[in-house]
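Presented below is the structure to which this report refers.
A single protein chain has been removed from this complex, and every other one stays in its place.
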Amino acid sequence: MLTLLFILFAGMAIGCGLAVVAQRNPLYSAISLVGVFISLACLYVMLAAPFIAAVQVIVYAGAIMVLVVFVIMLLNVEQEERGRNRLKFLVPTAVVLAAVLIAEVAFILFSVTNPTPAVSNIGLSSSIGTQLFTRYLLPFEITSILLLMAIVGAMTLARRGGLLSNEARLIPGAQQLPRSLVDPRAAPDDLRLVETDSTVEAGHLLGIDQRNTPKD
Amino acid sequence: MDTALDIVLKFAAITVAFVVVLLVVAYTVLAERRVLGFIQGRLGPNRVGPGGLFQPFADLLKFILKEDIVPDKSTRFVYVLAPVIATMAALMTMIVYPFGPEIRIPFTSITIPLVVAHFDIGLLYVLGITSIGVYGIMLAGWSSNNKYSLMGGLRSSAQMISYELALGLSLIGVIMLAGTLDLAQIVDLQSGWHGTRWFILFQPLGFVLYMIAAIAETNRVPFDLPEAETELVAGFHTEYSAMKFALFFLAEYINMFTVSMLATTLFLGGWNVPFIDTFLERGTFLFGLVSALGFLVKVIFFLFMYIWIRGTLPRFRFDQLMNFGWKILLPLALLNIFLTATIIYFFPNF
Partner (left out) sequence: MEPQLSWYLALSAVLFTIGVTGVIIKRNVIAMFMCIELMLNAVNLTFVAFASFFQDVIGQLFVFIVMTVAAAEAAVGLGIIIAIFRNRESLDVDEASILKL
C-alpha cells in the first residue's frame, strides 16, 4: 500500500519535473512546478513530516509560485522559440550526461544497506516547535532577519526612478535639463544638457504633471 | 491498514459531507437573493416552488443547458483548468471540520466521529488549500485573453494573497490559546461550561480581524471590486459561461461556507450547544444530532452576516483595499498576537 502510494507520488513528481523542463511556455512550466510541489508535499506526509508538508504547500506552492505566475503574467512572457543560434549538440548532450549522472547515483544508492523504517512521531508541530524555539533558536532568528533583508531588497528594486520628489514643479519657459534626470540609463553624474522647446515637453520628459505647475 | 468497513464508512462520510455542502450552498444562493431583496425593499425570487424553494434546481438546470462559449484565442487547457482548481480547492477544505461529537449508531456498537479526516495539522491544511485557490482566479484571468479579465484576475489574486496574511495571523491567537492545530481538539477545549469558554470571549480582536480578512479572502462586498459588475465587467470570470461559470460561482459560495465553518469551529465553539448537558448525555445519537444542528445554526448565522453586509456596505476602491489590508489589518493582527502572548504568559489560566 505504501509502495503504491510512493510510486504514484514519485511518478507524478518526475512527470511534472520533466514537464517543467520540456515545456516551452513558461506558464505551463510554472503550473507543472506547482504539481511537483504538491506531490512532494504528499511524500513528506508519508515520511512523517506533516508540518513540513503543510508549510511546503503554503510557502512554495501558495506564495512563491503565485509570485512567479504574477511576474509571468505581468511581463507577458512568450514562448521560447526553437534554438536559433545555439550549439546544436547542447540539448542531447545535456540529456545524455544527466542519464549518466542518474546511473552513477543509483549504483551507489543501491549498494549500501538501508536503515529500517519506523513509524515516528518526530514530524508533529509540537516537536518541531520545541526544537526550533529552544535548541535551534539562533538560526530561527537569523532567518527572520534574512526575511527582513529580502523585503527591504525587493522594495528597493521595485521602486521606479525617484530622483525627483513628489513636490517638484516646473517653471514655465524653455528648459535645459541634465541628462541624468531624463534618461534612466545615464550615470547619475552625467550633466550633459538636454534642451527642450517648451514646458509641456519638459514635463513629459520628467514625468511631472503639468497641472501642478504655477501659471505666469 | 484499515478494514473494509472503515473504508466504506469513510466513503459514506465523504458523500454525506459533499451532499450537505452542496445543499447548503445551493440554498445560500437562494437565501442571498431573498434576503437582499428584503433589505432592498423588494421580494426575491418566490415563484419556483413554495416560496421559491426549488429555485436552486431551476438555476442548475439553466446552467447545464446553456451554450458553452470558449473564446477564440484563449489557451484552451488553462481556460478549462482554472474553474477546476477553484472548485477543488474550495471543496477540499471540507474534510477537516468536526460536524459533531462521536456518535454511536443506534442498535449497533459502531462509534463514528463526525469528522471526515482527523489531522493534527488541520488548521494549517485549511490555510494551505486556501492558498491554492488563488491559482484558479489568476489562471482564469490570464487565459481569457481579455484585458478586463486580466486586470480583474490580477487584482483579485493580489487582494487574496494580501489578506491571507492577516487571516493566518489572526488565527495564531486561537492557536496559542488552544495549544494545538487540531480542529477537533480545539472544539473539545471549548466544550463544557455552557458557552463561557468559547474563544470569542477570549479573542474579540482576533475574531473581528478574522471576519474582515475572511470577507476579503472570499471576494465579497465590501471587498469585491475585482468582480463587481459596475467596475470591471465581471472581472476574472467575464469570459466564462454555462457550467464553468457555475463552477466559479459554486466555488465562491463554498468558500463562504468554509470560512463560516472555520469561524464557528474556532471562535463559537463548533458543535457545542450551551445547555445540552442537562438534557441529553454525551455519546448518544440524539446528542450528536442536536450538536450537528447547533453547528449548522451557527454557520447559518455567519452566512446571514455575510449577506447582511453585502446589502448594507459600499465597496472599497482597490488602493483603499490594499492600504487597509497591509497597513491596518496586519499591524492589528500582530498586536493581537503580542497581547495574547503577554496575557498567557502572566495568567496561565487555561
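Think of it as A and B in the order they're written, each chain with its own count starting at 1.
Note that contacts are C-beta pairs under 8 Å (C-beta built on N, C-alpha and C of every residue); 3 or more make two chains touch, one makes a residue touch a chain.
Quantities reported herein were computed from a predicted structural model and do not represent experimental measurements.
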Which shown chains does the chain we cannot see touch? A
On chain A, where is the contact patch with the chain that was removed from view? 2-3, 6, 10, 13-14, 17-18, 20-21, 26, 29-30, 33, 36-37, 40, 43-44, 46-49, 51-52, 55-56, 59-60, 63-64, 67-68, 71-72, 74-75, 77, 80, 85-86, 90-91, 94-95, 98, 101-102, 105-106, 109-110, 112, 114-115, 117-118, 120, 122-123, 127-128, 131-132, 136, 139, 143, 146-147, 149-151, 153-154, 157-158, 185
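Quick note on the criterion: only the chains that are shown with their structure count from here on.
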Between chain A and chain B, what is the gap in Å from one C-alpha centre to the other? 30
Of all residues in chain B, which touch chain A in the complex? 1, 75, 77-78, 81, 119-121, 124-125, 127-132, 134-135, 138-139, 141-142, 150, 153-154, 157-158, 161, 164, 181
Contact set on chain A toward chain B in their complex: 1, 27-28, 31, 34, 38, 50-51, 54-55, 57-58, 61-63, 66, 69-70, 73-74, 124-125
